[in-house]
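One protein chain is absent from this view; the other protein chains keep their places.
Let's turn to subunit A:
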Amino acid sequence: MGTTEDKSIFSSYVKKDGLFDEVFDKNGDVKSVYQKLLDLYGSRTIDDYVNLNNKAKSSFFNQGITFQVYGDKQSQEKIFPFDLFPRIISTDEWEIIEQGAIQRNIALNHFLWDVYHDKKIVKDKVVPIELLSSSPNYLHQMMGIDPPNKIYNHISGTDIIKHSDGNYYVLEDNIRCPSGVSYVICNRTALKRALFGVFNHYKTHSVTNYAENLLHLLETAKPPGVDMPVTVVITPGMFNSAYYEHSYLAKAMGVELVEGRDLFVENDFVYMKTTQGPVRVDVVYRRIDDLFLDPMEFSPDSALGVPGIFAAYRKGNVTLANAPGTGVADDKAIYTYMPEIIKYYLDEEPILKNVHTYHCSRPKELQYVLDNIKDLVIKPVDEAGGYGISIGNRLTKEEIERVKSEVKANPRKYVAQPIMSLSVHPTYIDQKESFEQRHVDLRTFTVLGKDEQFVLKGGLTRVALKEGNLIVNSSQGGGSKDTWVLKQ
């Protein structure tokens, strides 16, 4: 009892069969990219780790790095759960992810241009018109509008998983207001502070320059005739789940964080109210959904937006990033056409795979879904943040019947996918003070600018903290890990 070996940090780590472990291979041996890390941790006990983790946690709390969960009785801010054991991605694997994400988001941008102009992809019968016309995010107001540099999805969040077959799959495209990037940076900062000795043994790409690069690319989309653009971040306000991120990004970019009421429109120009008088605003990184952006054009009861801002945008006097109307392409029903969309516009094979998806709107597929609901994940097409997802093999009989009747009543609203076995990663579990396998995904961030683009070399590894759980969204009680992308 009580020997030091028993107390090593992976002493009680159980490797379950059939799961793809990011750190250990099938034989239980440490994969090469993690070897150095385990060597360094090897001399430490789990108690050392517990101490260190607690310190990092209190530092998060002190910095106010929090998020909010909707639907809680008492909506409250939580610390974003985080552990100090990083995920490491090798140079070769990263290349696939990077090229795949860029390919996908450039194809999505072509798709958006097309559906708001000639609609060739629909006329060529690749994507059915009904998918567009039934989407509330397909904005009539954007028809024929040319966004600056022809870019719609300036910032895209592509959610990628590694399946037990060892391949990467894209789970979701988020091209409205994807969030999470601030946690990537905070995770890195916290990890470097707590473990600078370990970090320095690896050659890891920096993530902390994200805000600077983002600002640079946003500014490439400035309206014509503007030399030194004034950029702002607009937030729905402090009750939004991503408010911390909005304020972080504004601060890191060195620009103002504003709410709708801080801006006004006059003669189709947008101004910010300041103590020195109105200041013209040229680029708005908006973290407000389309339908709340401008009560004159969209949801009339919204007090979050700026009346008249769409008219200013239409005239080219202000740039909105992302462009209004991107939501039509991050509909989960459009997702299922991504392989075809990539081939159609780029004449390339998709680098990252799609998870096979059944459209409940097609009668044959609907029948399959109803018959095999136990083996499927049912997702609403238009919700983000993991809300409304049902996982077939976790449902009780009554729940299955309820989901079935809901899908039957509203088939266009749902798609279904096989239950994917996300890879697992050793994750520090607070309550147990030990490491256990937990499912992870990776949210990557792709930024498109004028003739240049980048994928943040890192990304947010999201962890489903409940044992066996597959939903990793932070709003569903997920945690996160610092993600290291290695240099050659």
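Everything below uses one rule, namely that a residue touches a chain if its C-beta (ideal position, glycine included) is under 8 Å from a C-beta of that chain, and two chains touch if they have at least 3 such contacts; residues count from 1.
As a convention for this text, contacts and distances are computed from a predicted model.
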item: Per UniProt record, name of the chain withheld from view ["Transglutaminase family protein", "Thiamine pyrophosphate-dependent enzyme", "Thioesterase domain-containing protein" or "ABC transporter ATP-binding protein"]; value: "Transglutaminase family protein"
item: Touch criterion as defined above, residue of A:307, A:339, A:380 or A:418 at the omitted chain; value: A:307
item: Given A:13, A:113, A:264 or A:368, the one touching the chain that is not displayed; value: A:264
item: Identified contact with the non-displayed chain, of A:90, A:141, A:164 or A:209; value: A:141
item: Touching residues on subunit A - with respect to the absent chain; value: 119, 122-123, 125, 129, 132-133, 139-141, 143, 261, 264-268, 295-297, 300, 303, 307-308, 310-311, 314-315
